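Shown here: the complex without one of its protein chains, the others still in place.
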Amino acid sequence: MLLLKCPNCGLSVEETELAPGGEAHLKRFGPGSSDDEFEAYLFNRENTKGVHFERWRHAYGCGKWFLAARDTATLEVFGTYSAQTTEPPADILARIRERTGK
Amino acid sequence: MSDISISRLPITGMIGLRGDLSSLGKVVKAVTGCALPDQRMCTSADGHTLLWMSRDELLLTCNAEAAEAIASDLRSRLSGVFATVANISSARQVFELKGQGVESLLANVMPVDFARLDASEVRRTRMAQVPAAIWRHDGGWRLMCFRSVADYADGLLRAARPVGA
Amino acid sequence: MRRFSAFAIAREALRNHEGWGRTWAKRPPGKRYDVIIVGAGGHGLATAYYLGKNFGITNVAILEKGWLGGGNTGRNTTIIRSNYLQDPSAAIYEKSRSLYETLSQDLNYNVMFSPRGVIMLAQTHHEVRGYKRTAHANSLQGVKTEWIGPSRVKELCPIMNISGPRYPVLGALWQARGGTARHDAVAWGYARGCTDMGMDIIQKCEVTGVRTEGGRVRGVDTTQGPIDCDKLGLVVAGHSSVLAEMSGFRLPLESVALQALVSEPIKPCMDVVVMANTVHGYMSQSDKGEMVIGGGADGFNNYTQRGSFQHIEETLRALVETFPMISRLKMLRQWGGIVDMTGDRSPILTKTPVDGIFVNCGWGTGGFKAIPGSGWGMAELIAKGHSPLTAEFGMERFREGRFIDESVAAGVAH
């Protein structure tokens, strides 16, 4: 059972206090987008076996969303960070590189 | 065996505040005397308690009768600022828990490390199957949940009491 | 291959069973095959089997990274039913269920298909309407189901508490010829059948790359070396996205852990399969006596074959509420599988952007029951380029907004 730190309130909490929200950093495509773009946005998930950027909501706590970088095969957590960002922060990417060589 | 008492408090005044915390903090301090609490903490003054709920949300507890007046006061002081003040005194049920072993009773239903909880910390968490918040108050504990599940919360707490209590 | 029968056993008994041969052959991989199937789960093996049996295509290899049947086929709660709502689902699941009826005879391998009946409980008015809708749909789809009242439910399953208090049973959708089968035997029986037709089943052979040329498949790289093929079927359940990535396309899938558990064996006390969707629990009793219980799925991507423990607790409290007597049984073992979930919770059986590559995936939490039917349809698709059974299960349905959504009736999983 996962333990994740909510960057909004600073608590490390167990999964039962959180609600998972799927892949992070999706770019929304609305009217005017191509079929390909729209399909990719709604359905074609990375579903990586490995490092995954994903959304979580501290549902039973502060109610805020945050993002996590987590390995889906080892469950290692490289870090959690603000949901108000379009890409993973540099320190987390550095840690991932250090840990996985990628 | 156990001297834990669980009681439902009568309606408590509650004002929900959303917005930039420092602007909220200033007006609340002016109106109630409560300082802006640190992350996850609460402060008290003159029978008011100001609880940190999230990075843009505070909860002020007060006398139920006074709630609407305080809310209007806060609202007018915040006019022009992007902030929301809502009187939500009816939305929640507050319990008072007192006695020895309250923490271990609560540990039946909450994934909370009580030993690591700061004296003025407000813990929003999961109580069995519902959201709840707890904080220390007057030598005991305050527990807050939504009004509609007050009976459930009551039943849960009573079921968790040590035998004989 | 040696026919199985009671006489064969009696004969062997007299010579210490030393005459039994291998259930499936063990051979090193060849250089080239007409068709390579990746994944020796039920779906992969059944696909290969019907390629041979129905289309005479036997130059086939089935590659398995671990041990055959060790994926979800070896870790599911074995519920078989076909009372689905949407036409394409009902078609493939009913084909499958009807193949199960005679599978032991077809394979000359006892898969212990047990059509003991499946009860899907309705515990809210919404569910009542949902299941009645399914019953109407089934009546046109040639699927035999029946809407039954609470007293019939109690009669069929006396250990159930039908009077609530929280969610009294209002009725149920009953499929008398749904049931269970011995999951491992399904994989083993198909494997034996494949071997019998001369196909190669290669275990401990992980596909690590897919070779394509000019938009066409050429072969695969594996931990046992490269192998060429004309056609490639990816039938790897939870790992479908991984194989798709090797092939250069993406699938609308997310892989999550789904859990199950068994109790200690007890004397028979429940003669039907029960699914209670309002409280989220389902249970049956195996032929060995354990209560086989399905747990919930994690909401996050997970490739660990372990799930989060709270789902076990949630499931068990739901079942204790429904079957109070199980409270004093004991949980013997819990485990997880990696299931591949699509956007509409229906499978994908289709050609892909790469010529010659076919995928069969997205069965999520409910594909054991579909093994024979899916193999049948998939084989036809690979052999002929089209199958009525799989026609609606293409990927373009997401792009076009043409979902095959089964959860609409009453949020049913398995």
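Order of writing sets the chain letters: A, B and C. Residues in each chain are counted from 1.
Definition applied: contacts are C-beta pairs under 8 Å (C-beta built on N, C-alpha and C of every residue); 3 or more make two chains touch, one makes a residue touch a chain.
Convention: contacts and distances are computed from a predicted model.
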Chain excluded from display, named as in UniProt, from "NADH-quinone oxidoreductase subunit D", "Sarcosine oxidase subunit alpha", "SMC-Scp complex subunit ScpB" or "Molybdopterin synthase sulfur carrier subunit": "Sarcosine oxidase subunit alpha"
Contact list for the unshown chain, restricted to visible chains: A, B, C
Sole residue of B:92, B:123 or B:136 that reaches the chain not shown, by the stated touch rule: B:92
Which residue of C:150, C:265 or C:299 touches the chain not shown here: C:265
In chain A, positions touching the absent partner: 1-4, 14, 19, 21, 28-33, 35, 38, 41-42, 55, 57, 59, 63-65, 74-77, 83-84, 99
Absent-chain interface as seen on chain B, which is shown: 11, 16, 18-19, 82-84, 86-92, 104, 107-113, 115-116, 128-130, 146-152, 155-156, 159-160, 163
Those residues of chain C which, in the complete complex, touch the missing chain: 4-6, 8-10, 13, 16-18, 20-26, 66-70, 74, 87-88, 90-91, 95, 102, 104-105, 108-115, 123-126, 128-137, 139-142, 147, 159, 161, 166-167, 182, 184-185, 188-189, 203, 263-269, 285-289, 304, 306, 308-309, 312-313, 316-317, 319-321, 324-335, 388-389, 391, 397, 399-403, 405, 407-409
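Note that in this section only the chains that are shown with their structure count from here on.
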Between chain A and chain C, centroid-to-centroid distance (C-alpha), Å: 30
Chain B, residues touching no fewer than two other chains: none
Residues of chain C whose C-beta touches two or more other chains: none
Residues of chain C that touch chain A when the two form their complex: 239, 241-242, 250-255, 298-304, 308-310, 343, 398-399
Touching residues (chain side chain B, partner chain A) in the complex: 39-40, 53-55, 57, 111, 124-126, 131
Contact footprint of chain B on chain A as seen in their complex: 8-11, 13-14, 16-17, 59-64
